[in-house]
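What you see is the complex with one protein chain gone and the rest in place.
Up next, chain A:
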Amino acid sequence: MPKPSLRRTCAALAAGTSLALALTACSGTTKNDVKNDNNAAATAGKADPHAVTKKGLTVGFLPKQVNNPYFTVADRGGEKALTGLGSTYKEVGPSSATDTAGQVSYVNTLTQQQVNGIAVSAQDPGALCTALKQAMKNGIKVVTYDSDTSPGCRNAFVSQASAEDLGRTEVRLLAQQIGYRGEIAILSAAQTATNQNTWIGYMKDELKDPTYRNVRLVKIAYGNDDAQQSFQQTQGLLQEHPDLKGIISPTTVGIKAAAQYLSGSKYRGKVRLTGLGTPDDLRKYVKNGTVDAFELWDPARLGDLAARTVVALASGQITGRAGETFQADGTTYTIGKDGVINLGKPTVFDAKNIDQFNF
């Protein structure tokens, strides 16, 4: 076989590329040409709210990551609900929270095993679409929980808490703790994190209320969900603003690092800290007086509702259309726009109740 010299190969490559570029310069498919056709929740058939709840279904839970304490608690909530309803629970999932390919193949496996429903926490809003649509085509009911896909790729989304609720309640929680007076700061994750910024938007809006006229937001710091950076950012905040009265950290990594810093500094008990955290991370800081109260949704209830939603879908009680209602464990839930079902207000954890939770 003839072997052209390196120089000749490079020249040929360059020529080929410029040709390709020239050919496609005027035409081609770009991001702007692609319309999102996944904007409406997938629905099929008519809902019969009085249909009998089916037994003997098999529902697969597919978390973002197996053996992650948060999902273990959520999925156990789902397992309990399914067992109680006379159905079968199984859990599969990748061991890494960024293994999108793994999640896709698990959806395929569940499709293959012909389960009746899938409850999935999507690592990525678009990547699972093809696989989930294929699952729905095979008659499988798909519910997302904790983390959604595009609405067209599932029947319903069980949302842990609305962004508005989370943002506003965190401000209320902190304002109470500091007596509605003083400087406060926010310790967020990445500057580009969409969910964080949505929450912070609602926090700022809540602060406009006259109730908080003596509360002043002086800075938003970014710890990039890195323990060490969040720790340093907390330290920086307190050096920069010695009169700081409180910090809101709407990220589990951030709040833990901030608690760690405050706990070991002279500010312990003087500067209030709240935000989103897990009871296991913050138990010792609640006990030693660094943190009064913080919040998060209860993942077990999230998994429970996801399981009940799958069963209601499979039983034909709902189809995922806005306005439909169904009973889950005594509570009536209404399906909102785009098939979103809200779990309800976040759970507040403090010294009184923290020992009842284990995640």
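FYI, a residue touches a chain if its C-beta (ideal position, glycine included) is under 8 Å from a C-beta of that chain, and two chains touch if they have at least 3 such contacts; residues count from 1.
Quick note on the criterion: contacts and distances are computed from a predicted model.
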Omitted chain (choose from "Acyl-CoA dehydratase activase", "EfeO-type cupredoxin-like domain-containing protein", "Autoinducer 2 import system permease protein LsrD" or "Glutamyl-tRNA(Gln) amidotransferase subunit A") - UniProt protein name: "Autoinducer 2 import system permease protein LsrD"
Residue of A:A41, A:L57 or A:V92 in touch with the missing chain, whole complex considered: A:V92
Which of A:T83, A:Q112, A:Q228 or A:N353 contacts the chain that the document leaves out: A:Q112
Contact with the hidden chain (one of A:T30, A:Q239, A:T332 or A:Q356): A:T30
Residue ranges of chain A at the interface with the undisplayed chain: 1, 3, 6, 9, 13, 16-17, 20-21, 23-25, 27-34, 36-37, 66, 90, 92-95, 98-102, 104-106, 108-109, 111-114, 123-127, 129-130, 134, 190
